[in-house]
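Mind having a look at this structure? Questions to follow.
A single protein chain has been removed from this complex, and every other one stays in its place.
Note that the chains are named A, B and C in the order they appear, and that numbering of residues resets to 1 at the start of each chain.
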Amino acid sequence: MPERTARGSEHRVRLGLVGAGRIGSFHAETIARRLPTADLAVVADPLADAARTLAGRLDAAWTAEPAEVFGADDVDGVVIAAPARAHADFVVVAAEAGKPVFCEKPMALSLPDADRAIAAAAVAGVPLQVGFQRRFAADFRAAREAIDAGSIGTPQLLRPITRDPGLADPGGVPPWTIFRETLIHDFDVLLWLNPGSPPVSVFAMADALVAPDFREGGLLDTAAAMIRFDNGAIANAEASFSAAYGYDVRAEVFGSGGMVTAGSHEVSAMRLYTSAGITQQTVRANTALFLDAYTAELAHFVECVRGDTTPSVTGADARAALAIALAAMESVDTGTAVTIEEIEARN
Amino acid sequence: MPERTARGSEHRVRLGLVGAGRIGSFHAETIARRLPTADLAVVADPLADAARTLAGRLDAAWTAEPAEVFGADDVDGVVIAAPARAHADFVVVAAEAGKPVFCEKPMALSLPDADRAIAAAAVAGVPLQVGFQRRFAADFRAAREAIDAGSIGTPQLLRPITRDPGLADPGGVPPWTIFRETLIHDFDVLLWLNPGSPPVSVFAMADALVAPDFREGGLLDTAAAMIRFDNGAIANAEASFSAAYGYDVRAEVFGSGGMVTAGSHEVSAMRLYTSAGITQQTVRANTALFLDAYTAELAHFVECVRGDTTPSVTGADARAALAIALAAMESVDTGTAVTIEEIEARN
Amino acid sequence: MPERTARGSEHRVRLGLVGAGRIGSFHAETIARRLPTADLAVVADPLADAARTLAGRLDAAWTAEPAEVFGADDVDGVVIAAPARAHADFVVVAAEAGKPVFCEKPMALSLPDADRAIAAAAVAGVPLQVGFQRRFAADFRAAREAIDAGSIGTPQLLRPITRDPGLADPGGVPPWTIFRETLIHDFDVLLWLNPGSPPVSVFAMADALVAPDFREGGLLDTAAAMIRFDNGAIANAEASFSAAYGYDVRAEVFGSGGMVTAGSHEVSAMRLYTSAGITQQTVRANTALFLDAYTAELAHFVECVRGDTTPSVTGADARAALAIALAAMESVDTGTAVTIEEIEARN
Partner (left out) sequence: MPERTARGSEHRVRLGLVGAGRIGSFHAETIARRLPTADLAVVADPLADAARTLAGRLDAAWTAEPAEVFGADDVDGVVIAAPARAHADFVVVAAEAGKPVFCEKPMALSLPDADRAIAAAAVAGVPLQVGFQRRFAADFRAAREAIDAGSIGTPQLLRPITRDPGLADPGGVPPWTIFRETLIHDFDVLLWLNPGSPPVSVFAMADALVAPDFREGGLLDTAAAMIRFDNGAIANAEASFSAAYGYDVRAEVFGSGGMVTAGSHEVSAMRLYTSAGITQQTVRANTALFLDAYTAELAHFVECVRGDTTPSVTGADARAALAIALAAMESVDTGTAVTIEEIEARN
């Protein structure tokens, strides 16, 4: 049989993962099992057991010290899936160590932190990609392409929503999570689907309707934000932490020449017709709803690590979405509309 | 052949119509052609030609004097489809003449006018029905039934929208039309689909994106309103005067136990599959989209005239939706959230 | 008040109904309540009680003698909704009496009977319309328009189906009902949606799967027929008498340039989202599924009676669909494909 070239290790990218929680574990599986050109080199988590178990299952090394990942010679890039409050610092450390970084959203919880992270990556000259995976979903991508093609004219009314099926542990959810970690996806979608037009002002309402007992602790589980953009477009973003029917993420962009919608809840194209009517089964996990998108965003990161391209979702994108979230939070606190200008001035 | 009872004239209701414009003409056709137990007795419009032409086409009498309709002995009930600013006065006159009244929305443009109209009907003891026809649409009705049955739990997030395909004559549209005549439908839908919970406060944005040249004249063609209700529910209502793809009216009610949606844009269940993809044709006129609902609301009015039932959509409903519209208008003017309490206090 | 012309009786068409069963009663209501320009003059049924009750409810005269309807001076046209075996004779009598005739499908059970009926109407010069109401349904009409417009090219594969939700009284169903009374609709749809191309041969299978106990009595409740047309197109028509999920009537026409589909099962555009998934409610009665189509076909008949137009669904159409049904029945008996030519030669 003719000789074959050994599958060259120079072709494979070795990724280190920081954070072995729910989304970290999922990213680990994506790297190990769904990306043909990447290897999961090492998993770090201060919870040593979590790191060890995950690494063991996927044939990777492990450590309880994130610093070891950033400093490892045999790691070509890092994926940060730690708790949100640690993101910015980890991005800085990774960048300073010269590692390309993929950081889960939100990249930072304040604009100064966002600026630090962005600057660190810029100074180090490493790619910095942020985890807004909806941009990689086929239907959201097709929506953007239709907008770019001029099929709907100028966006005028935008409606992104996120509805999560469950709130497993209301006690463990930090107060502003619905804006900083959930609606931040929708804010990014808005910026991405109304390209070139910066947000101007934000008015928001939020409440604890799902878990009212946790209201005192600051938990907000239901929220809506109205955003005005520079081109006059008005957006209504909306989120809930308790959709009984499954994971529901959608976007609708209405423009001067038409409308485009994205988002599907269905598990498959199967339909069941019985005396109860016609039934579709719904998706119950974001990792199921966005399986292909999560894989595609990490495949994109692998290409960035290799130097084949640069991140399509950047630190600047993370910062822009964060500014909207901060304005929305302040609007909830004050009951008034808040401008992005005010947020910038104050931060 | 056995004798048959003559089709008793005592069974038929004779209706007088005030207003021979677009919606008036449509109601006239419904009365004359789609309601088996009603006759169109007379049409009134100060534009004598309009009245004469419509009446001639439908075999009715006509007059240029609305007062003649209210005073006519052979008119059992009146349908008011005049310009909005005349509605309240006409309701008062009709009621004082002892005629049951169906009034197109908005029943009034101010709360005192609404109160006058309601009081006049109450004093006269005549039925007063208002033209929120969405309540008679099969899908909206089924949505309400699902809510009443507890299928979605307590409403938490509501999203009604109205998108009109065209703005034929931007110059002829009074400044606040989008709130007082268009979104007032959506506000009524909100009150109806979140039953028992009064609105608390309203924040709104509006702009002239479709016809910017008419902005100076006060025309607003794109608007959104966020409304908080007493039970914590948050609503986002939205309207545009220029949907390129057709007439688009929807409502979505998300609750603690599920979600219900209503609204369809399609002309029929026909689908066309070609190299361009799969295409559905869309509806382009509200009278086509709501043909059955418009017929059902007038059939209901006929029953009210006969005394078989009382109006399911009342003057009080019109007033409640108007209060939200007024709050939204003030919010646009001031840039702040406006409470219903303030609106009530000021009116 | 200005004088108005009395609503002229010369404008209204007086219809006589023969047959006060399920579909007859429904047609009676359509005539009396949904057709503005028609009156139900008289109802005839040998079951005097049925005739009396229906007529009483709708303010019509009644008789137990169909002949009285055909001979009545104050009847402008007759609607025949008697049992199928009586249709052809009634058409002949009505035509001979000079009455325009609307006849429910099947117009005849044999080709000679069909020919007699057609000839009688031709000789008398009266309009003869047959009750293939699908042709008046918005989606089926739109499908035909798309075909006429060339949007799908030449039809190559056609799939009409009928599924009835229930078989209330299997013992009362004549043996070949599924072909002669149910699939005959689908055969007509085929002829109408593959215009200009006659059927050539038919192969069919049928069985008693729903009510096997009635197999001995000849009841067939599940059937399929494959038909080849002169232009090469192949059709698969299919019917069942027991669809657990509701009334299901569809058609799909696949052509050289695309595909068009018609048919919907949904009660309304309402969708319910719960932990059980997304649910649509389904229609359970043909009179609900085709309410508008049944009204439109009788409105068309009224126009024919008035002489404003001629029937768009003729006795010749009924005969052509019957020939396919007869070929399918013979195919079930013989287990072989049967040509339309053989059917014609034998009849």
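Keep this in mind: a contact is a pair of C-beta atoms (placed from the backbone, for glycine too) under 8 Å apart; a residue touches a chain by one contact, two chains touch by 3 or more.
The shown structure was predicted, so the numbers you read here are calculated from the model rather than taken from an experiment.
Here the missing chain is touched by one residue of A:54, A:72 or A:158, and it is A:72.
Residue B:266 is the one among B:115, B:266, B:303 or B:342 that touches the chain not shown.
Remark: the omitted chain is touched by one listed residue; of A:28, A:42 or A:233 this is A:42. Interface note: of B:168, B:276 or B:345, the residue touching the hidden chain in the full complex is B:276.
Only one of C:70, C:245 or C:301 touches the chain withheld from this view, namely C:245. Take chain A: the residues that touch the chain left off the picture are 1-5, 7-8, 11, 32-34, 36, 39, 41-42, 55, 59-63, 68, 72, 137-143, 146, 151-152, 257-264, 267-275, 281. Residues of chain B that touch the chain left out of the display are 244-246, 248, 265-266, 273-282.
What chain C contributes to its contact with the hidden chain is residues 152-154, 156-157, 159, 163, 203, 205, 207, 209-210, 222-224, 226, 228, 232-234, 236, 238, 240, 242-245, 248, 254, 256-259, 335-337.
Everything below uses one rule, namely that only the chains that are shown with their structure count from here on.
Note on chain placement: the centre of chain A and the centre of chain C lie 57 Å apart, centres being C-alpha means. Here the CA centre of chain B is 38 Å from the CA centre of chain C. Contacts with at least two other chains are made by residues 273-275, 281 of chain C.
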